[in-house]
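Only one protein chain is missing; all other protein chains are in place.
Let's turn to chain A:
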Amino acid sequence: MRTDADAAVSVHRTPRRLGRDKLLLLLGLPGGLALILFHYVPLLGNVIAFQDYQPYLGILESSWTGLTNFSFLVDGNPEFINALINTLVLTLIQTVLVFPVPLVLALLLNSLAGERLKRLLQSVLYLPHFLSWVIVVALFQQMLGNAGMLNTFLVQHDLPIIHIIGVPELFKALITSQAIWKDAGWGTIIFLAALSRIDQELYEASAVDGASGWQRLWNITLPSLRGLFILLLILRLGSSLSVGFEQIILQQGPVGRDASEVLDTWVYNNGILGGNWGMSTAVGLVKGVVGVFLVIGANKLAHVFGERGVYEK
């Protein structure tokens, strides 16, 4: 148990430790200032969620509107509800299908024996991450679009064309596959780093004991990655209601809004286009609060199951 005497010693030690670590503190100072300036000070701007904010009037002169900007939460607006449902469905799909893909890919890459092949594959898989969504969407359009390469080939061979892009029923599958293609390779980095830290002697010992490859994966590799996997999953929950703005808005035209409207595009279409900054911020604020609760809740759940989570108890 920590006593008053311990606390007194700690207080006495603090200035000494500050003096000892002053170089480190100085090095960290610019980063800390940037964090405060660009991540915490802007949080104060959340007040515009309670205002009829006009940029030329600023926060001080814009009129206060109370909770009017949050009316979307209770007024049963069918477009908002449609956007919310689409967002939740996409969140679920992406959590179940997109999130584990980098892990699987990392395991496959890790199982490759040839180092050169492994590096080549890694480079190829990383590449799409550096392309903007505009390029990725254009590539898919050129390949799979109604006038794209695939359909041009089919038409030229008198075969029926296949509608992939611009079909509302396939929209969620399309954007999910685009997300996997673009970022799954990049997501393997952190898992490959974790894999490289697993003690090789465990594998050797299990091999000597006659464990098969599958058993080694199940009993050594996956348990070693479990903490990291849960950590990333919890962090992901924090932004789970942001399912991709640019990717969706670029492809919204052909499929219509019933199938493609999500919270981010709803905010853009209803708030930003009409200069309704207050409402846009209100939606952002709600998303942020929901994200915080999800992270805290998931972290507590992780503790219940004996994991460390994002932070310890």
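Quick note on the criterion: contacts are C-beta pairs under 8 Å (C-beta built on N, C-alpha and C of every residue); 3 or more make two chains touch, one makes a residue touch a chain; residues count from 1.
Here is the rule we use: contacts and distances are computed from a predicted model.
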{"item": "Hidden subunit of the complex - UniProt protein name among \"Aldouronate transport system substrate-binding protein\", \"4Fe-4S dicluster domain-containing protein\", \"Amino acid/amide ABC transporter membrane protein 2 (HAAT family)\" or \"Recombinase-like domain-containing protein\"", "value": "\"Aldouronate transport system substrate-binding protein\""}
{"item": "Option from A:Leu67, A:Ala147 or A:Ala173 whose C-beta touches the chain left out", "value": "A:Ala147"}
{"item": "Options A:Gly28, A:Gly58, A:Pro223 or A:Gly297, residue touching the unrepresented chain", "value": "A:Gly58"}
{"item": "Omitted-chain contact residue, chosen from A:Leu107, A:Leu233 or A:Leu250", "value": "A:Leu250"}
{"item": "Hidden partner interface residues of chain A, rising order", "value": "37-39, 41-48, 52-63, 79, 94, 98, 133-134, 137-138, 141, 145-147, 151-152, 155-156, 165-166, 168, 179, 183, 186, 239, 242-247, 250-254, 256-258, 264, 267-270, 272-277, 280-281, 284-285, 287-288"}
